[in-house]
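Right after this comes chain A.
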Amino acid sequence: MGAAPDSSDPLGSATRRPLLDADALARTVDRMAHQILEKTAGAHNTVLIGIPTRGATLARRLAARMRAFEGVDVPVGILDTTLYRDDLRLRAVRALEETTEPPGGITDRLVVLVDDVLYSGRTVRAALDALRELGRPRAVQLAVLVDRGHRELPIRADFVGKNIPTAPEEQVRVLLAEVDGENAVVIISGGPS
Partner candidate 1 sequence: MKHLLSAADLDREAATLVLDTAAQMDAALAGREVKKLPTLRGRTVVNLFYEDSTRTRISFELAAKRLSADVITFSAKGSSVSKGESLKDTALTLEAMGADAVVVRHSMSGAPHRLAQWVRGSVVNAGDGTHEHPTQALLDAFTMRARLGRLEGLRVTIVGDVLHSRVARSNVLLLSTLGAEVTVVAPPTLLPVGVDAWPVEVSFDLDQSLPKADVVMMLRVQRERMSASYFPSPREYSRRYGLDATRMAMLAEHAIVMHPGPMNRGMEIAAEVADSVRSTIVEQVSNGLSVRMAVLYLLLGGAEVAA
Partner candidate 2 sequence: MTPGWLLRGVRLYGEAPVDLLIKDGVIAEVGSGLRAHGADVFDVGGLVALPGLVDLHTHLREPGREDAETVTSGSRAAALGGFTAVHAMANTDPVADTAGVVEQVWRLGRETGLVDVAPVGAVTVGLGGSQLAELGAMADSAARVRMFSDDGHCVSDPALMRRALEYVKAFGGVIAQHAEEHRLTEGAQMNEGVHSARLGLTGWPAAAEEAIIARDVLLAEHVGSRLHVCHVSTAGSVELLRWAKGRGVDVTAEVTPHHLLLTDELAATYDPVYKVNPPLRTACDVEALRAGLADGTIDAVATDHAPHAVEDKECEWGAARPGMLGLQQALSIVQLTMVDTGRLDWRGVADRMSARPARIGGTVRDGHGGDLVAGAPANLLLLDPAVTSVVDPAELASRSRNTPYAGRELPGRVVATFLRGVPTVLDGKAQA
């Protein structure tokens, strides 16, 4: 019955090309925090919903930075989208991750979905479906650390940390200390996808 292993594994024979180092990554997160504060008028009635695994970590970091900058406490939730995916049958069964509703729920609030990498858009589509089951937000916006292109659905991010043009056979990995023991964004090519 085993599920697919987490893909945060060591990279084997693949070549790894750094895109952002730890400092650059931190600056990018700071900038995104500022942008969200600005566009949401001080994050009033706003919640951050992270998509596991690294989207959830990023959401917590963003909330921490927003608290540091403006003293606001933005509720953070976690939303596993696995059960809503439309591509489950293409891969071995995936382990589910945590889902936690933000304190106060999402109804009538502005939801900012947070993920690490925006690629085909299918995760975000699944997240929109999953979100609907949690309540009816006033609006939903999307924040991603990296937009690597190659969309398969009409989905666009409202906040982008960095646009990185990639080839489809490459992989973009966001490494976060809480999960991976280091902070960086790298491109992997030649390894197992």
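Criterion applied: all candidates are chains of the complex that A comes from, given by their letters.
Methods note: contacts are C-beta pairs under 8 Å (C-beta built on N, C-alpha and C of every residue); 3 or more make two chains touch, one makes a residue touch a chain; residues count from 1.
As the structure is a computational prediction, the values presented were derived from the model and not from experiment.
A.B. asks: For chain A in this complex, which listed candidate touches it: 1 or 2?
C.D. replies: Looking at every copy, the candidate touching chain A is 1.
A.B. asks: Which chain A residues qualify as touching candidate 1 in the complex?
C.D. replies: Chain A reaches candidate 1 through residues 1-4, 80, 82-85, 88-101, 129, 133-134.
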